[in-house]
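Only one protein chain is missing; all other protein chains are in place.
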Amino acid sequence: MEQERYSYKTPASLLVEVAEIAAPYRDRPEMLMKVITRVQKIVPAFSEEVAQVIAREMNITLTQVYSFVTFYAMLSVKPRGKYIVRMCKSAPCHVRGAREVVLAIEDQLGIRMGETTPDGRFTLEYCPCLGLCDSSPAVMINDRAYGNLNTESARELIKRYIREDVE
Amino acid sequence: MEELHVLLKNRGKIRATEAQDYVDAGGYEGLRKALAMSPEEIIEVVKKAGLRGRGGAGFPTFRKMEFTYHADDPVRYIVCNADEGEPGTNKDRILLSSDPCAIFEGMAIAARAVDAHVGFIYLRAEYSYLMPTLEKALLSSKKLGYIGKDILGSGFDFEIKFRSGAGAYVCGEETALFESIEGKRGEPRFRPPFPSLKGLFGKPTMLNNVETLANLPPILKNGADWYRSIGTDNSPGTKLFTICGNVNRRGIFEFPMGVNLKDLIYDVCGGIPNGRELLAVQTGGTSGAIINASQIDMALDIDTVSASGGRLGCGTILVIDDSNCVVDIVLNNLDFFRDESCGKCTPCREGGTQLYNLVRRISEGHGTIRDLESIESLAWTLRTTSLCGLGHSTAVPVLSGIQNFRDVYLHHIDKDFCPVCAQEGGHRK
Partner (left out) sequence: MIHLTIDHQAVCVEEGTTILDAARQANISIPTLCYHEDQQVKAVCRICVVEVEGQTLLPTACSTPVAEGMVVHTASPKVLLARKNILSLIFARHPQNCLVCQKSGRCELQKVAQDVGMYKPISYDLELRATPEDNSSPSIRRNHQKCILCMRCVEACEKVQGLHIMDKENRGFHTIVTTPYGKKLADTSCINCGQCVQVCPTGALTIHDDTGHIYQQITVGKTLVVQVAPSVRVTLAEALGEEPGTVSTGRLVTALKRLGFHYVFDSDFSADLTIMEEGTELLRRLKGEGPLPMVTSCCPAWVKYCETYAPEYTRHLSTAKSPQQMFGALIKTCFAERAGLNPKDICSVSIMPCTAKKFECKRSEMKDSGYQDVDYALTVQELARMIQSGGICFSDLPETPFDDPFGLGSGAGLIFGATGGVMEAALRTVHTVVTGRPMERLEYEPVRGFEGVKEAAVDLDGTVVKVAVAHGMTNAKKLLDQIRTGKSPYHFIEIMACPGGCIGGGGNAPRTWKKVEARKEAIYRAEKDLPIRQSHENPAITWIYENYLGEPNSPLAHKLLHTKYVNRQDLLR
């Protein structure tokens, strides 16, 4: 299982881009967050190769990059889907039927919370409060937020993503 | 009941990205006044106004200013805590998206008061879509000379930089936020030393919540007496309340401090929908106390809520109707805290999960009176020995839940059937 978790390889062409992002911040460890958030936009996961490149270019240790990445919930060392469906787990959504919405989405995608669809398109995750409590239950798919969900509207929403009916 | 809009006065009325709109609406007047004053004079005004922190603890803002101003190190920082992560809260999102220049102005005033020249806004990753708005607003404020070098010809320089998180509630804790800005894991530091003396990059730092900073411009502009005329003696000013959960009208409302909770729920928000009854209210977010329906006739100011065992905190009001079960709500809260614990100190790292396990046992109908005792003892341990506020807060819903809904726990222990918890039994992590 451990092997599987770290088995993902990043294409060499992407590593060049990663190096370009990290290189300007050599010997500036405090810029790690900035580098990481930029790199995240271009890589599917912080694989060992990616972390190596960041560590090398910034002149910090691989351990530091790894420890950092595994701390923050939105960063991952294993690849996630093209669409990351983040379902709010906090109480304001919980008291307004978030659970039913979760069951509906799980059912529709055929995966459970924390899993990725076999085609690599969807990852389903819980997340803490999205700050959309005035329209709970809420979900965030990549950078876009959707509120006031119920089982029907959630299914409808996922359907649009399945059909790539979003810009 | 009428809202009183001080912080929300520009909401929806100006273009958030245009500093000129903000200026036309009377913005940057407070900063103009502050630039003509000495740091001591600014601190004095804030002291007279009685402004207290809006992030959670309610610490007097002028004290933070004083400590930072008198610190030995000449390099100081201002940090705006926009890592709004408290479940049920979105007031900062509204302020940042509708009136960002007010935050910049607040930071600049604070900077002037403590003689700082660099400020950071730490924005939570979940709000990263606000970044373009903020960047545009900052650029346009700079163009008009309100932020940057030699502000309004006063010789005072102040730069603002944006930093973002990557998904960690604990980074809302000030020292954890510093660690995160420094490129490390967001783990809190022990105190003392306090951030006012040794904060970001080891320098004296004044960190404030978005809403606290947004209060500074109107205070400087209209004076301390005006500010004191709003709210209560110990908590002057207005407060943003996020009301969510099972109420007819949800959203952000601005009222003077001391507004009655019952009035908020029933008058302002139109009561409970679907003919349900009120079961409980959690004030101050997940780290706040859970009170029962008989306790809601309460004035919402910092000290009154604290005296009731909870905290006003960030002003979140979660209304829970009787289709829910308090044990289940507490379990939900604990699930949140155990996910968000940074793992640095023993009580919070291990205790959060053990508390969850114990409450879960009760919710599943396997609990005993001894478990209830273990829960209380463990929650007390988290409350008193954890390194930071996250550990302390974990205990609050647990202890208040048991205190205010003891019979509900006993019913579960007596193996009485609870339809809500039974359903949640099938709830998968």
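A and B are the chain letters, set down in written order, and residue numbers restart from 1 in every chain.
Simple rule for what comes next: a residue touches a chain if its C-beta (ideal position, glycine included) is under 8 Å from a C-beta of that chain, and two chains touch if they have at least 3 such contacts.
Predicted model only: the values in this text are computed from it and were never measured.
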| item | value |
| --- | --- |
| Touched by the hidden chain, restricted to displayed chains | A, B |
| Selected residue (touches chain absent from view) among B:160, B:177, B:345 or B:362 | B:345 |
| Sole residue of B:292, B:374 or B:403 that reaches the chain not shown, by the stated touch rule | B:374 |
| Interface residues of subunit B (partner: the chain not displayed) | 168, 185, 190, 192, 338-347, 349-354, 357-358, 370, 374, 377-378, 381, 383-387, 392 |
| In subunit A, positions touching the absent partner | 2-3, 5-6, 48, 51-52, 61-67, 70-71, 77 |
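The rule is short, and it goes like this: only the chains that are shown with their structure count from here on.
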| item | value |
| --- | --- |
| Centre-of-Cα separation between subunit B and subunit A, whole angstrom | 25 |
| List of subunit A residues in touch with subunit B within their complex | 29-34, 36-37, 40, 67-68, 71-75, 89-92, 94-96, 99, 112-113, 126-136, 140, 143-145 |
| Complex interface listing, subunit B residues touching subunit A | 84-90, 92-93, 124-129, 163-169, 180-186, 201, 242, 244-246, 250-252, 282, 286, 316, 318, 320-321, 324, 329, 332-333, 335-336, 339-340, 342, 423-424, 427-429 |
